[in-house]
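Just one protein chain is left out here, and the rest sit where they should.
Presenting subunit A:
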């Protein structure tokens, strides 16, 4: 097995009754890569992602994440990945510090390590003044950055982001992507779903899912050349409209 490939997926399929949500998708993701996982709503992105993070059992196919099989070692996968969902998912009625402590705790970090991590994280995000304030009182953009940092608290090999920038302004989105780049530079693989096509341009490689299948997979530059268009948005429209 190629150790540089942290996610390997082959013919992965998920069937709900008569409906094939994910239809035999195949792709690899390399270490440190920012992998954009694109598709319209209902194309099967979230279902595919849920299989990779171990909360949904695939119907057939093969997949390994961080070297562990999704069928047999889902529990080991969970220790090695971070996850941030499209819903903002920290506790509003806990303070910034308490949230960090809680999530550090459920990933089994020692108390000392949590303290160190919390200090670094709060400093990096510039949250010193609000560290003891309830998360519910923070603006959405701050919450999302905090949520991302918390998903990295246990130094995972891969972080899965499910539409992380939904509903925030362009400036905050830009800042958010800076955090993603930083994580990527530290060697963390980033697997991100989005439907903002400008964000697709920031990815190292993107795959585009249409009706449960991956219809295109390459670097943004090559995809634009292949479809003879100027933006990822046009690539997407061409694919989605068939």
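To be clear about the criterion, a contact is a pair of C-beta atoms (placed from the backbone, for glycine too) under 8 Å apart; a residue touches a chain by one contact, two chains touch by 3 or more; residues count from 1.
By definition in this document, contacts and distances are computed from a predicted model.
Q: Going by UniProt, what is the name of the one chain that was not included in the view, given "4Fe-4S dicluster domain-containing protein", "TldD/PmbA family protein", "Transport permease protein" or "Glutathione-binding protein GsiB"?
A: Going by UniProt, the chain not displayed is called "Transport permease protein".
Q: One chain isn't shown here. Among A:57, A:137, A:186 or A:219, which residue touches it?
A: Here the residue in touch with the unshown chain is A:57.
Q: From the list A:85, A:211 or A:231, which touches the chain that is not on show?
A: Going through A:85, A:211 or A:231 one by one, A:85 is the residue touching the chain not shown.
Q: Can you list where subunit A touches the absent chain?
A: 53-57, 75, 78-79, 81, 83-94, 98, 101-103, 105-108, 134
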